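As you look at this complex, bear in mind that one protein chain is not there, while each of the others sits in place.
Now for chain A:
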Amino acid sequence: MPVATAPASSALTLTGNRLPRWAPWASVAGSALVAWGVLVLTGEHTATTVAALTALLHAVALTSVSRYVEGPRRATDRLATTLVTVAFLLALVPLVSLLWTVVSRGAVLFSGTFLTTDMVGVFGDMTSGGVAHAIVGTLMVTLTATLISVPIGLLTAIYLVEYGRGPLAKGITFFVDVMTGIPSIVAGLFAFALFTLLMGPAYRSGLMGAVALAVLMTPVVIRSVEEMLRLVPNELREASYALGVPKWLTILKVVLRTSVAGIVTGVMLAIARVIGETAPLLITVGMITRTNWDVFEGRMATLPVFAYSQYQQGGVGVDRAWAAALTLILIVMLLNLVARGISRAFRPKTGR
């Protein structure tokens, strides 16, 4: 049997021994079989222990066989591949299990009626009622927050990238970094205090929640738009200036136009960041049972707060909470799809 040759003698050969393509799979299957057998014998066979022992055996077996047949460089490569794959699978576990839990538990009450009715006249153990009012509330509050934070964020980012020099720009960057770390409850208390000062203690409205969310959203928007604007090559700005285009038009029609796709994605990420916020909305917009379209007046139901309060009620409320969570995830996915469509339509054209 040919053995891995020493580097000195293989200096002139360009070929080497390789394991067949099915070798890793065979190793996985073999390791799984052995792991299962051993653990059954010791009486400790759970999915977790079998998976962990399989991974360990596979890493050891594949690496040593590969070292013997293919030599140390390929063996190291195989070990690294195994580690990366295991890390990836580990990262996938919570994600998949979360999605699975939400979908399976949310499916109990989730239906067309659930999406289109509100909670007016729903008491005790009644399984009727739905989240129509909370969907409206979440969309209105998030939309208002977006309307507040996107202009501020966009203009700040433009200032930082295109104009900002010296201490002012440094100061803004510093405070943006600090703001990124603000706990959401602090943003909620800030909005609460602000509106208590302006409108009196009894005032509640969607706007209040929107301001709280905007405080959380703005730094994310600034950061991501800043990144996108910095990606626009300076050559394009210079090409525009050289045509006698003033700076503001260059920013508007070249810099922003070239980076819209990325900006849309960044704004989407910022929205996804705040759309599930519960604490700030709990203390600002509260909860009601019917649909409120007016962001300037009155409490508003929102999906996260709805899920929270239903879960606290227990009983059928728990099912409602899961269905509301499922609705929220679906909304975020839908928004993501829309954003992808938009950024695809605007992204720089390449190819023939």
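In this text, a contact is a pair of C-beta atoms (placed from the backbone, for glycine too) under 8 Å apart; a residue touches a chain by one contact, two chains touch by 3 or more; residues count from 1.
Quick note on the criterion: contacts and distances are computed from a predicted model.
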Chain left out of the displayed complex - its UniProt protein name, from "RiPP maturation radical SAM protein 1", "Carbon-monoxide dehydrogenase large subunit", "acetyl-CoA carboxytransferase" or "Phosphate ABC transporter ATP-binding protein": "Phosphate ABC transporter ATP-binding protein"
Touch with the omitted chain, as defined above, among A:Ser27, A:Thr258 or A:Thr291: A:Thr258
Touching the absent chain when the full complex is considered, from A:His133, A:Arg237 or A:Arg299: A:Arg237
Sole contact to the chain not displayed, among A:Pro151, A:Pro246 or A:Gly341: A:Pro246
Absent-chain interface as seen on chain A, which is shown: 165, 233, 235-246, 249-250, 253-254, 257-258, 346, 348-352
